[in-house]
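A single protein chain has been removed from this complex, and every other one stays in its place.
Labels run A and B following the written order; every chain starts at residue 1.
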Amino acid sequence: MASNAAAVAAPRPLGVRAPVVQGLATMYLGFVVLLPLAALVWRSSREGRHGFWQAVSAPEAVAALKLTLVAAVVVAAINAVMGTVLAWVLVRDRFVGRGVVNALIDLPFALPTIVAGLTLVALYGPRSPVGISAAYTRGAVVLALLFVTLPFVVRTVQPTLLELDREMEEAAASLGAGRLTVFRRIVLPNLVPAILSGVALAYARAIGEFGSVVLITGNLPFKTEVSSVYIYGQIQSGAPGTAAAVSVLLLSISLGVLLLIGAVRRWAWRHDVG
Amino acid sequence: MARYALRFAGLSYLAVLLVAPVGLVFWRTFEHGLAPVWHAVTTHDARHAFWLTILIALIAVPANTVFGVGLALAIVRRRFPGKGLVNAVVDLPLALSPVVVGLALLLLYGRLGWFGPFFERHGIHVVFALPSMILATIFVSLPFVVREVVPVLREIGTEQEQAASTLGASSLQTLVRITLPAIRWAIAYGVVLTTARCLGEFGAVSVVSGHLVGRTETATLYVQDQFEGFDLTGAYAASVLLALIAIATLVAMNAFRPKEATR
Partner (left out) sequence: MSIVVREISKSFGEFAALRDVSLEVPTGSLTALLGPSGSGKSTLLRVIAGLERPDTGGVSIAEEDVTAEAPQRRGVGFVFQHYAAFKHMTVYENVAFGLRIRHRPRTEIRERVGELLRLVQLEGFAERYPAQLSGGQRQRMGLARALAVDPKVLLLDEPFGALDARVRKELRAWLRRLHDETHTTTVIVTHDQEEAMEVADRIALMNEGRIEQVGTPRDLYERPGNEFVMSFVGPVNRVGDAYIRPHDLELCSEPNGSTQEAMVERLVHLGFEVRVELVRDDGTRLSAQVTREEAAALELDVGQIVYVRAVRQTTFTS
């Protein structure tokens, strides 16, 4: 039985073994992310259910949230179409400067959001050189959100499109399917998980966007004020309780979208294997 | 025909949304030559703002790189209770409004927060000072290294690590000589993304910094203040500098990405 005891004592082989790694890493995550969020949730619940409800149902808060969610839906829909088009153009089309265009897609990721907002004001603001002033309108909100969410759908659809088996399309064509039919019946169904996943990421990002909208929208309550700007205003005017309540609501919506992304990914993965 | 229509649609969209606005700011900035731009970005406040941004990145990027690799190793190579939660929490900063992040930090370290009184008693300024700005930046830029390293770790599998161990390498030797070199491009890519996010952070820092000109004002906050103070030259010049950094980031991203694909 000596060998039994020895077997139990044997170290688990492979890779970095020390539990220190996961311990430290998890603690870091807890300290950086979870602890502040716990404080946020705690603060939002301090005034009870009634206080929470009052904060999130204030007319200005409701207007801001409505605008945020609706604008995000519009942005997600436009992204679904234009993101897929751009991914298609980048993967299947050949033209001079394609590499530059491909690199350009990531610009909104790399560009600070406040700079993005500034560039939009310069072109589409009150002193627009092309005479289109979108400033202080809800259109400006959508414009800013489109700018910052541009890469999401493109970057999730692109790899899927690259890996898509061309033989599948050739098979469909050999069976007599026209080009539109091939796209609609063969290509699109294979892209749907990637599109949905990209749209969800764009939606989550749009809900929380702040930097790119502050300059161009004018932050007019009941008109162009989105939720994150409303929260910012509440913090500045010394109402952290209200800010916390609306934040928790926004956080829950983001979490829901995040879970949805996870579900879409799992579904797509099953789709791939099965 | 359909091909040209799609190409036209896609490229026009990019032009209207992205290229024209960014291009205009560049043109406006350099309209009157280099001298005013140089002057605008070398004022005391501008220099301090950029220095502060770089300082914060110098702390946040290494921290998120080291712990990001650690988190990725934990997520891919280990089984432990709560792993699903860790995996989900890592993504959280991507889906959170930066303003909410800032508020959460205020409520934790601020005067009325959980730890506020403790720091106040010891005379340590966290909120409206550098520490909270660093924490905010670390929070928002945390996922990038993890997200880039995780799939690569999964893909390379454990065989090379096992081979190293049968050849006599210890855990640490395997990590340093096998695992880290195998994921080095993913780490590099993640570091580039993290850096870009750190340099561009605005919302969370805006909440916790207090916008004290020349003290807690980062480059992005400086852009906003100049714009709102009607110093368009200053705002444009600082923006262009930030945009140039962003473009450098793009170049770096494109340099790192294809290498990963061929490996």
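Structural remarks
Following the convention adopted for this analysis, contacts are C-beta pairs under 8 Å (C-beta built on N, C-alpha and C of every residue); 3 or more make two chains touch, one makes a residue touch a chain.
What you see is a predicted model; the values in this text were computed from it and never measured.
Only one residue from B:37, B:76 or B:164 touches the chain missing from this view: B:164. The missing chain, though absent from the display, is touched by one residue of B:19, B:66, B:130 or B:182; that residue is B:182.
By the touch criterion stated above, the residues of chain B touching the omitted chain are 159-160, 162-170, 173, 177-178, 181-182, 184, 262-263.
Throughout what follows, only the chains that are shown with their structure count from here on.
Distance between chain A and chain B, defined via averaged C-alpha coordinates, is recorded as 16 Å.
Interface residues of chain B facing chain A in the complex, by the touch rule stated above, are 2-3, 6-7, 9-11, 13-14, 17-22, 24-25, 28, 67, 70-71, 73-74, 77-78, 80, 82, 86, 88-108, 110, 112-114, 135, 138-139, 142, 158, 161-162, 165, 171-172, 174-175, 179, 193, 196, 199-203, 206-207, 219-221, 223-224, 227, 235-236, 239, 242-243, 246-247, 249-251, 253-254. Taken together, the chain A residues at the contact with chain B in this complex read 13-19, 21-22, 24-26, 28-29, 32-37, 39-40, 42-43, 82, 85-86, 88-89, 92-93, 95, 99, 101-115, 118-124, 129, 143, 146-147, 150, 179, 201, 204-205, 207-211, 214-215, 227-229, 231-232, 235, 240, 243-244, 247, 250-251, 254-255, 257-258, 262.
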